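Then we have chain A:
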Amino acid sequence: ADTIKVGVLHSLSGTMAISETTLKDTVLMMVEEQNKKGGLLGKKLEAVVVDPASNWPLFAEKGRELLTQEKVDVIFGSWTSVSRKSVLPVLEELNGLMFYPVQYEGEESSKNVFYTGAAPNQQAIPAVDYLMNDLGVERFVLAGTDYVYPRTTNKILEAYLKAKGVAAQDIMINYTPFGHSDWQSIVSDVKKFGGEGKKTAVVSTINGDANVPFYKELGNQGISAEDIPVVAFSVGEEELSGLDTTPLVGHLAAWNYFQSVESDANDEFITQWKAFTKDSNRVTNDPMEATYIGFKMWANAVTDAGTTDVDAVEQAMIGQETENLTGGIAVMNKNHHLSKPVLIGEIQDDGQFEVVWETDGVVAGDAWSDFLPGSKDLISDWTAPIKCGNYNTKTKACSGQNY
Partner candidate 1 sequence: MRHLIALCCCLFGLLSFSVQAAESSQQDPFLTELAGAKFKDMVPILDQLAEIQGEAILPLFHTLLGGDLYYIKADKSLVGQFDEQGATVYKDVFNQTLVPNLSKRDVKKIRVNNTLRGYLRNAIAQIQLTAKSPKVRESAVRELLSKLDADTVALIESLYAKETNNKVKEAMGLALSMHTASSTELTLPNRLVAIERLSSSLEGDARNLLTTLTKDENPAIVKAATSALEKIAQRANRFAFIDQLFFGLSLGSVLLLASIGLAITFGVMGVINMAHGEMIMLGAYTTYVVQLMMPNYIDYSIWVAIPAAFLVSGLMGILIERLVIRHLHGRPLETLLATFGISLILQQLVRSIFSPLNRQVSTPSWMSGSWEINPVLSLTLNRLYILAFALLVFFALVIVLRKTSLGLNVRAVSQNRNMAKAMGVKTHWVDAMTFGLGSGIAGIAGVALSQLTNVGPNLGQAYIIDSFMVVVFGGVGNLLGTLVAAFSLGIATKFLEPTTGAVLAAIIVLVFIILFIQKRPKGLFPQKGRAAE
Partner candidate 2 sequence: MSAIENTVENLRETFRRDQVWPFLAPTQTKVNVDNQMILYVEGLNLSFDGFKALNNLNLYVNDGELRCLIGANGAGKTTLMDVITGKTQCDSGTVFFGQNHNLLNKDEAEIAQLGIGRKFQKPTVFEEQTVFDNLELSLKTDKGVLPTLFSRLTPTQIDRIDEVLKIIGLAKHRFMLAGALSHGQKQWLEIGMLLAADPRLLLIDEPVAGMTPQETEKTAELLTSLAGERTVIVVEHDMEFVRSIARTVTVLHQGSVLAEGTMDQIQSNKDVIEVYLGEEAGESEVGEDAVEGENA
Partner candidate 3 sequence: MISINKVDQLYGGTQILWELDLDIVPGSITCIMGRNGVGKTTLLKAIMGLLPIKSGEITMDGQALNKQSAEKRAYSGIGYVPQGRDIFPMLTVEENLRIGLPVRSKRTTDSPKDIPEKIFELFPVLKDMLHRRGGDLSGGQQQQLAIGRALVLEPKVLILDEPNEGIQPNIVKQIGDVILKLNKEEGLTVILVEQKLGFARRVGKEFRLMEKGRVVASDKMENLDDSLIKQYLAV
């Protein structure tokens, strides 16, 4: 082929389009930029966009189409875990390569996937640390959408909190259905739970569409950030752009990137993004940075390997370092997860976040949580001699399947 093909597997329609179209545009922007610089290995990049339409089996099908029909060299794609899990077997079967840019529940490490979003230990745990140490929070409401990511994250958090001596009755767990839009009673429960004297915070793993009505309700019931701060893992600049944030000032989010972070790379990125979308109000967010890092690293790895061959690139990826947008260096680890800084930001009235806390250095993404009984002994290491995504340090063997 005379071009290098980059597959884009993000939903452009259906329920997830709201989040994923941005990432499609990000990849297109990165491709355009790379082409301006002369492409890769002397070839131009060509983006191939398909629409899996928020339909999970369609991710597998479109993934297969990208790999066998379009013969793409790499795929940037997926937002939800279920869509990733859906393409995963296809990637492994056809030995494709995919970059997954969204925070997720962990408990996975595939040879064919690089996870550039945050693992729970890169979001949830530092956030809770911050709440306990800096804000003196003693009671926690773990509120989430009723499915895997929130459940897993909350399981990890619960274990972590209990290990830190938080009593069971100081943890309230609440789940809501997808797209839940009537938060009156839950918010009022939270208010009560928080009004019992101990400093309380909400750790929110509420996902997607349910967030806007949740925050609107918080604002209306007058829960201010000083009384009961809410720290969210799925609410970023883009979600806030659909919302009047004045009543929400001070609530928190934990990410690895905020648009407001000042660095040259970030300024440049933001300018470029606004120009690319021809919309001066467009915001950037963490999954975009994750896509950015993934793309940069992949480009470097291809250059290093001198080929787009998946196995070669995969090995070249490990140890890649690239500047992230917050002024540090992101490193791709042996477990296909990144080392990144963790930032905690407070919502401002302009819909941006103000960083109020950050980890001292970078935190390495942990594929297998240390706080889940099933996975505390597992590690992932894709370099020789282990070369396995789920190596049990006790039994010294790869549990389950080997590639």
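The candidates were selected such that all candidates are chains of the complex that A comes from, given by their letters.
Assume contacts are C-beta pairs under 8 Å (C-beta built on N, C-alpha and C of every residue); 3 or more make two chains touch, one makes a residue touch a chain; residues count from 1.
Owing to the predicted nature of the structure, the values given are computational and were not obtained by experimental measurement.
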Within this complex, chain A touches, out of 1, 2 or 3, candidate 1
In the complex, go through chain A and note every residue touching candidate 1. 12-13, 15, 17-18, 21-22, 134-135, 146, 174-177, 179-182, 184-186, 188-189, 195-197, 209, 212-213, 216-217, 219-222, 224-226, 229, 238-239, 241-244, 247, 249-250, 252, 346, 348-349, 354, 356
